[in-house]
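Of the protein chains in this complex, all but one are displayed in their positions.
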Amino acid sequence: MWENVSGYLNYWLAAVLLLIGLYGMLGQPNLVKKLMAMNILQVAAILFFIALAEKTGATAPIEVKGLHDVGAYVNPLPHALMLTAIVVGVSTTGVALALLIRIHRHFGTLEEPEILERMRL
Amino acid sequence: MTAHLPVLIVVLPLAAAVAVPLVALAFPKAAFAVACLALAAAGVASCAALSHVLAHGTLRYELGGWAPPWGIEYVVDPLSGGMGALITLIAVCVVVYAGPRANGGSAARSGMFHSLFLLLVTGLLGIVLTGDMFNLYVFLEISSLAAYALLASGGIRGTVATFRYLIVGTIAATFYLLGTGYLYALTGTLNMADMAARLTAVVDARAYGVAVVLTVIGLAIKAALFPLHGWLPDAYTYAPAPVTGFIAAVMAKVSAYALFRVLYFVTPAEGASAQALMLLGWVSVIAVLAGSILAMAQQDIRRMLAYSSVGQMGYIVLGFALGTPAALIGALLHLFGHAVMKGCLFLVVGGIQWRTGIYKISDYAGMGRRMPLTMAAFVVAALAMIGLPPTLGFFSKWYLLSGAVEARAWLFVAALVLSSLLGIVYFFRVFEFAYLKTPEAGQGTPPRQELPLHMLAPILVLTAAVLVFGLLNQQVVGGIIRHALPGALAP
Amino acid sequence: MSRYPLLAVLVSLLAAGAILLSDRRPNVREAWTFVAAAVKFLLVVSMLPTVLAGGVIEATYAELLPGWSLHLRADLFGLIFALLASGLWILTSIYSIGYMRAGHYTHQTGYFASFAVCLSATMGIAFAGNLITFFLFYEMLTLATYPLVVHDRTEEAVAAGRKYLAYTLGAGQLLLLALVAVAVLAPGESFQPGGFLMGKAPLGVLGLVFVLGLIGVGAKAAIMPLHGWLPAAMVAPTPVSALLHAVAVVKAGTFGCLRLVHYVFGVDLLRAMGADTVLAVAAALTILLASVRALGEQNLKRRLAYSTVSQLSYIVLGAALGSTAAVAGAMFHIVAHGFMKITLFFCAGAIYIKTHKLEIPDLAGLGRQMPITFGAFTLGALGLAGTPLCVGFVSKWNLGMGALQSGQAVFLAVFVASGILNFAYFFPIIYTAFFGRPGQAIRFDEANPALWAPLAATAVVSLILGIYPNAGLQFYHLAWTAAESVMAGAGQALAGGGMP
Amino acid sequence: MASLSIFFQVLIVVCAVAVVFTHDLLAAVAIFGAFSFFSAIYFAILGALDVAFTEAAVGAVITTVFFVTAIFRTVRRTKR
Amino acid sequence: MKAVTWVVFALAAGVLFYAASDLPRVGDVESPASVHVSPRYIAKSHDETGAPNFVTGVLADYRGYDTLGETTVIFTAGLACLLILGVRLGAGGDDE
Partner (left out) sequence: MRTPFGSAVLDAACRLFVPFVLIFAVYVVAHGHDSPGGGFQGGTILAAAVILIRLVHGQDAMWGLTRVGALRLACGGVAVFAGIGFLSLLFAGNYLDYGVLPLPLETVKVRVVGTLGIEVGVAMAVTGVLVLIFDALTAWGEED
């Protein structure tokens, strides 16, 4: 039973984080919250990729003298991809925060319903 | 040098984007020239690449000298080459239109504006040319971030709209990334061609279906396919004119292109992608009608055009969904044509707003006399949107219709015809105001306020393109688009 | 020579550009109109000998769709329409200038430019060698006419414009569908006498295509119930009503109808589908109902509009009857009705400019004050009713003969009944004008020569053509030859007969 | 090893939920930093040292600093 | 908005949990990802790129172009923030 579950636990973790992130982004009225949820969403994607890279019994993808077996190292490709993804995440967060500050400067609030209400006026 | 054209198309605007802020600090006057030159150079490069591809077949480029699937590959085939040429053509027009004092006047700001514009172009070109799923994601993010900045550089309403777009866009990008992750998990590769070859073995996996769903949803959000279009109208409405002109013209189109790439060049024809296409077909029928109906309800001309874009994206996806050669030709021709037409329309509307502050349709009274050339361009482009001969819009609609008739998809036929009729209604409403109504009595005839040359010229170029490419559509179709069809359907 | 059709199309298009550029100089602007009209007419006439000798002048240009190029071809039938439209354009130009200046109209530049574009489109329709070329110019005509309909910028004009667009562009979409279907069934075919669709698809499918196409052209041809736009469009300045709504636009519709029936589908196919009867019945009903509606209209222009609706269906009925004489009659009626109806509209315009009256009771006594105008009106009206020695009689005789030839004598009765109705709605006008008692003391005299000269000319021409149908441009000969070519391959030989 | 993994998995989820449902934004940012930090550790457990390092530097430091800055510039509490 | 949120939420949840059990198990040495492209990175990275850290080898060399894209992304973000917030660059304020 445990064997069955453990093999997919990481995927489920990623899925749960994704859902939390989605909920936060779509359901939370506060813009800062949305952005934090966005970061959680990105962690979910990263986690998913890292889980893909995993090999049972393998070590980190840095060469150890004398160990040349392919199965001995986890897959480095998803790691490289996720470094890029993290950078993308922080870039997006930065831009979003800039937008958010500008919105706050004008409306004095960060609650989406209030902003929409004032835009309608 | 020809061998290096694929990468030059993308890297030239990138290099210029890096240079422009520095140049703007040192020689404020030169920054605009650098931007123009770089885009022109990229345009020349993409046209050269396209003609080379048409003569000698697909051009592949191994970045870093690493053979795919280990390295990243650029693929210039007639489809991506054509898209590249289209993007650079419109980019050159728009950057000239924006002019050296774009966005608020100060040299540094204008330098940043142009730099971000170049980055946007870089991102879109990268998406178009890449043959690697993850590289596509990276360039999708470059273009998205640049687009967020440009869209928000207008007023506060634009900023709020952009924030919403950013949230939705990030969800879309994450979905795409996850879809890529699923595909990678199933095939172990990121290279599109390699992936296509390896996917046939796993078509039956549930994870494959999910991969397709995630990828398609991600790209459909970016392409603003109804009902995932929520971000689009506000974002298009409140952005500065050149930005909307460019983004409305090509950005959603590039996402649609990516959708086409994935569904026709990466995923196998049977299985989940076929079901996804069928679903997209039905969705796009609703999109075509809903977009047109919503467009009719708008008072703000920019919103009207934005909703019309939603409908027109439906046309394109409808063609993808039908999947017959004629329908695909129609969709791709419309991809091209709609970019030119909508770009032209938004540039006109933006120019009018810039000159007179008018953006309500009811305030357009007398505009035909105030800005005769600009409005003439609007009329031509609008007639093309409706799909009247001999404009480009007619011919793409022709192919879509004949594809739908061939496939005996009568509902699609009806949707296409109905949406043309709705298009007549909402565009002729503008014509009536512009040409038949006179402004408030007592104000006399307003003076002529034609746009300055650097704004007018790109508009007229795009207008001419609508007509010329319409009459020469067989050259475009026969020379490029036919060769751009996926293997089984190409001649 | 093979460039002439294209030149004939382009000359007025160029003129439109020149007219727009000479916005501020009315004399130069109108000179352009004249030059273009004259050049166009000469171009078209110079093609006549070749075509009469049995030749076809054609050229293809840019390929627009797979197999379908921009194909311009002057054949017998096309030339009839082209001669008529380009010839009448000269007269209408004179009339327009007089009318627009006398009526102090604004936006004249746009008016003349649109007019020129309309003529280009009409030429294109006449010379179109295949369906896509036809459709291209057909939509162009729709668009170019719109500014003319809404020329007055009044609420009524704008509403009429909307109605016009709703009918014509809507029908255009259906025509487009029919085109797409034809393109799928028989890719790249040009118009052929006798049609080319036989056997390309099951009859049911072809029938559907035919209905779509017929609605497409029928809206412009104002076949009931698609006629609603025509009376509404009468708000346009009278020269527009005269040339476009009596000749170019609606004739383009009927012309398209004939093209569709005889050059795309063919009589045999039509009969096989049973569509000929349906079409004939629809046309016959239109003839009668429109005549009755005309009786009820008190506005002169609107009465003329319903008369147009009725007369156009003569042509459609001729096409549907599908015997040589009927088709020849239909083709000749395009010419005949053109001359007669333009005379009537010119008269209405002259009356309006002079008196600002168009309600029929108000015309009382005007006939004696404006003898030329009302004399011409009488000639035109008599012709439309089919009085012998008038041009209307020639076409009606042929149509009647055609009805007998195809063994459907009931339609002869329709023609006769319609003739009586024509008398019924024209006679009161003429009677009121000549013998009515003027309601007020103001005396009017003849309008200026720019107005009465053209209408006198058309009236005289319609009289001459009634006596010598082949006079001048050999319209009658053209019509017969074209009809014979169309019917040559038809299953049941129905040739022969008709007028000497 | 498995129990360590599960411990961090639970921590990550708890932190994520707490981030979304905390009303004090500054507290939420603090929890978010912790969330990033725990995920970094978890990445390290999975053998992704580079990713862990980057996540720690970016998620736990830079992003958090950005959030704190932004919150100082705007408002600290959510309405609901 | 709320309804949309929940629909998206439910769909995403369903889709993700539906698919997860079909993926290669975490840690599977024979999964496509482990056997197709990546072995070369592990086996040859040191010889071909000189990087004993395979991730760096992949990031900076095999897929160096992605990293250029990544750098461009962050560069874009920097410019975007400046443009959005209208920050003046020079210490003296106006750089006209």
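Residue numbering begins at 1 within each chain, and the chains themselves are lettered A, B, C, D and E in the order written.
Operating definition for what follows: a residue touches a chain if its C-beta (ideal position, glycine included) is under 8 Å from a C-beta of that chain, and two chains touch if they have at least 3 such contacts.
Keep in mind that what you see is a predicted model, and the values were worked out from it rather than measured.
Asks: Tell me which residue among D:20, D:34 or D:58 touches the hidden chain in the full complex.
Replies: Counting the whole complex, the residue in contact with the absent chain is D:58.
Asks: Footprint of the hidden chain on subunit E, which residues?
Replies: 47-53, 55-56, 59-61, 64-65, 67-68, 70-72, 74-75, 77-78, 81-82, 84-91, 93
Asks: Over the whole complex, note the residues of subunit D touching the chain we left out.
Replies: The missing chain touches subunit D at positions 49-50, 52-54, 57-58, 61-62, 65-66, 69-70, 73.
Asks: Spell out, residue by residue, where the missing chain touches subunit B.
Replies: Residues of subunit B in touch with the missing chain: 4, 7, 11, 14-15, 18-19, 21-22, 25, 61-65, 104, 106.
Going forward, only the chains that are shown with their structure count from here on.
Asks: Chain with the smallest distance from its CA centroid to the overall CA centroid?
Replies: Chain nearest the centroid of all protein C-alpha atoms: B.
Asks: B-C versus A-D: which has more C-beta pairs touching?
Replies: A-D
Asks: Of all chains present, which has the mean Cα position farthest from that of subunit C?
Replies: Computed centres place D farthest from subunit C.
Asks: If you average the CA atoms of subunit B and of subunit C, how many Å lie between those two points?
Replies: Using C-alpha averages as centres, the distance is 44 Å.
Asks: What whole-Å value do you get for the distance between subunit C and subunit D if each is reduced to the mean of its CA atoms?
Replies: 79
Asks: Report the inter-centroid distance (CA atoms only) between subunit A and subunit B in whole Å.
Replies: It comes to 28 Å between the two C-alpha centres.
Asks: Among the residues of subunit B, pick out those that touch two or more other chains and give their numbers.
Replies: Correct list: 134, 138, 141, 145, 148-149, 152, 159, 184-185, 190.
Asks: Where in subunit D do residues touch at least two different other chains?
Replies: Correct list: 49-50.
Asks: Name, in rising order, each residue of subunit A that touches subunit D in their complex.
Replies: So the residues of subunit A touching subunit D come out as 6, 9-10, 13, 16-17, 20-21, 23-24, 28-30, 32-33, 35-37, 39-40, 43, 46-47, 50-51, 53-54, 58-62, 74, 78-80, 82-83, 86-87, 89-90, 93-94, 97, 100-101, 104, 109-111, 114.
Asks: Flag every residue of subunit B that touches subunit E in the complex, lowest number first.
Replies: 14, 17-18, 21, 25, 63-64, 66, 69-72, 103-104, 106-109, 112-113, 115-116, 119, 122-123, 126, 134-135, 138-139, 141-142, 145-146, 148-150, 152-153, 159, 182, 184-190, 198, 205-207, 209-211, 213-214
Asks: Going by the contact rule set out above, which residues of subunit D touch subunit A in the complex?
Replies: Subunit D residues touching subunit A: 2, 5-6, 9, 12-13, 16-17, 19-20, 25, 28-29, 32, 35-36, 39, 42-43, 46-51, 54-55, 58-59, 62-63, 66-67, 69-71, 73-75, 78-80.
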